[in-house]
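The complex appears here without one of its protein chains, the remainder shown in place.
Letters are used for the chains, namely A, B, C, D and E, taken in the order the chains are written, and counting of residues starts over at 1 for each.
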Amino acid sequence: MLRAKVEKKPAAESYLLRFAFIDSIILSAHKKISMSDLVNEFNEYRGKMNEKILAQNNKVINRLFNLDTNTYASGALPVKTKEMLGLVASMVLRCDDCIRYHLGKCKDEGITTEEIYEVFAVANIVGGTIVIPHFRRAVEYWEELSGAT
Amino acid sequence: MLRAKVEKKPAAESYLLRFAFIDSIILSAHKKISMSDLVNEFNEYRGKMNEKILAQNNKVINRLFNLDTNTYASGALPVKTKEMLGLVASMVLRCDDCIRYHLGKCKDEGITTEEIYEVFAVANIVGGTIVIPHFRRAVEYWEELSGAT
Amino acid sequence: MLRAKVEKKPAAESYLLRFAFIDSIILSAHKKISMSDLVNEFNEYRGKMNEKILAQNNKVINRLFNLDTNTYASGALPVKTKEMLGLVASMVLRCDDCIRYHLGKCKDEGITTEEIYEVFAVANIVGGTIVIPHFRRAVEYWEELSGAT
Amino acid sequence: MLRAKVEKKPAAESYLLRFAFIDSIILSAHKKISMSDLVNEFNEYRGKMNEKILAQNNKVINRLFNLDTNTYASGALPVKTKEMLGLVASMVLRCDDCIRYHLGKCKDEGITTEEIYEVFAVANIVGGTIVIPHFRRAVEYWEELSGAT
Amino acid sequence: MLRAKVEKKPAAESYLLRFAFIDSIILSAHKKISMSDLVNEFNEYRGKMNEKILAQNNKVINRLFNLDTNTYASGALPVKTKEMLGLVASMVLRCDDCIRYHLGKCKDEGITTEEIYEVFAVANIVGGTIVIPHFRRAVEYWEELSGAT
Partner (left out) sequence: MLRAKVEKKPAAESYLLRFAFIDSIILSAHKKISMSDLVNEFNEYRGKMNEKILAQNNKVINRLFNLDTNTYASGALPVKTKEMLGLVASMVLRCDDCIRYHLGKCKDEGITTEEIYEVFAVANIVGGTIVIPHFRRAVEYWEELSGAT
């Protein structure tokens, strides 16, 4: 049944799907050596489920996923700033998986621990102590990304 | 101590409690054959804790639990529509357990995967990308309900 | 400066903008006769600001606005159901303007007062008494849409 | 049409409606002398809309409204404590009308300004600086309730 | 009664209060010439209520207000970045007054309209279409700050 779905998909969507699939394989292969289980498990589950979701071929959802990626592309503001914006928004909305995703991107952008703590500070002040449990898990994940557990 | 509590409960409350208890046993027995561990574990924990809560006999809580059930009964709108309303509300409020509960009910109502993805689409657009991690877990649970892992 | 912005816009975006502009004029003209001040003011402010936003030509934002419209188009689920999904999501997230927008669409879809109250009931039960003040304003707006003040 | 609705209502619901109606009249009459416009307007709009809502006779909604009242009745905890619980919950959820309602009740319970500020402190620390604008409006309303503008 | 309260305040708190008071006067005087009524009214109400709050001398609240100011001071990240973080957090949490406050600070930091729209884009994608009504009001306020109505 899934095969039939894939076949009737328009070219652009199909390409997007394949890209996501290959991307997640490369990502897993590449990161398995240097990264912790916590990081790997998160990336693998995320990749696997995104693939299933895109394969369903709901137009609105696939376009939203595509738009989400474009949002953090370099523009008037650099990627580094946009990723910090995504991180602080995820923290005040208290979404652990979103926090992890943006922490990974922030690490890729070379953001330092001192900088990331200033993002954490804004999130905790704006969002209140209710953010603290997510902050604790964010610190744990950041350390795993840094290989400094 | 729990026994004493049960004894002094008025008839109606006591009946409600027994019903919930028997219901959860039948449910477990009936579903264990065809459903996945994820679905079973969710239903068992939910049944066990609801039973404990109702046994405490706090009037406001027991009435709210009762009212909750009535909310999704057939009326001017059919059960199918009401369960989709419950699902989309649970998704934008990002409550995984509530999502699971309504996905189970939606499956019982014969809602198709294509329909459920349109509910997911509304939830993701209204609630934003912050909903996506819950959406991933919803897709996983929906597949387990469908026996299509 | 705004003129320059408009000129360099790609065809599709420019078309979208013009459509939104004309649409809001027609809407205002058409509705002014039969509708209340509350409804008119809401629609006019909404139309005016959306126009300004689209004119800024931020790709991500313009695509999200476009995607938002597509979300409620007829698909596996009818428009009527999707608008009720949008309404209940707006209520539990307690967004008065979003509630008004979907109430207007629900009225267009011929949803009855009895049906709309069942949507309100789901919203109040799922979202709690914190939804009630928004519920009160929704009732007031629904009456103005119905011309039954 | 409204009349027909009222007639077919069961006795209990009808009684509840009448009580709410008379209550809001007495309340308005009683409070108009000593209270500010801000307080009066809030109470009048609230009373008028609640009456309309109850008249619609949706079972789930009318029972929820009834249950809401019972929640704050004296029990293992005194009314004073329960009203402070309602206030802090309303503040962290940032619902101005809910805050006003519970501030009115707290004033009735003889809660002092020093005590109310300690409730405000918990709300601001738990909910973060995002609560501050609601806190400002709460302080304004509290002063109007105290006749100390 | 207020006078007595002010007198028994420790030196540091009293200084903080006076500073806030003088600051709000200078601010009003300075901005009245170049800014719109919308901006002035917001700043005046905010200044007046903050003053009342600080005068109450609740230790937790006064320290939180002080800490709030420190959060956006230059550190590992520049003020400009921190104000954008505060803005995006305020938008996804849908707090109009917080949005206004940070928009004012962003204008002071020389952030351009193109940059601010990229912050708006992140907020709308992360927080969903529920953010749009706040986005509209943010655009209106930004235009008033820019003197470009």
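The rule is simple: a residue touches a chain if its C-beta (ideal position, glycine included) is under 8 Å from a C-beta of that chain, and two chains touch if they have at least 3 such contacts.
Please read all numbers here as calculations on a predicted model, not as lab measurements.
Peer 1: The complex has one chain that is not drawn here; which of the drawn chains does it touch?
Peer 2: A, B, C, D, E
Peer 1: Sort through D:E51, D:D68 or D:E140 and give me the one touching the missing partner chain.
Peer 2: D:D68
Peer 1: I need the residue numbers on subunit E that touch the omitted chain, in ascending order.
Peer 2: Here the touching residues of subunit E are 59-60, 63-64, 67, 70-71.
Peer 1: Please identify, in ascending order, the residues of subunit A that touch the omitted chain?
Peer 2: 94, 113-114, 117-118, 120-121, 124-125, 129-130, 132-133, 135-137, 139-140, 143
Peer 1: So that we can see where the missing chain sits, which residues of subunit C does it touch?
Peer 2: 92, 124-131
By our rule, only the chains that are shown with their structure count from here on.
Peer 1: Which is the least count of steps on a path of touching chains running from subunit B to subunit E?
Peer 2: Counted as steps through touching chains, the separation is 1.
Peer 1: Select the chain whose centre, defined as the mean of its C-alpha atoms, is least distant from the mean of all protein C-alpha atoms.
Peer 2: Per-chain C-alpha centroids compared to the overall one single out C.
Peer 1: Farthest chain from subunit D, comparing Cα centres?
Peer 2: Result for max centroid distance from subunit D is chain A.
Peer 1: What's the distance between the Cα centroids of subunit D and subunit E, rounded to whole Å?
Peer 2: The separation of the two C-alpha centroids amounts to 29 Å.
Peer 1: Residues of subunit E touching 2+ other chains?
Peer 2: 68, 89-90, 92-93, 98, 114, 117-118, 121, 124-127, 129-130
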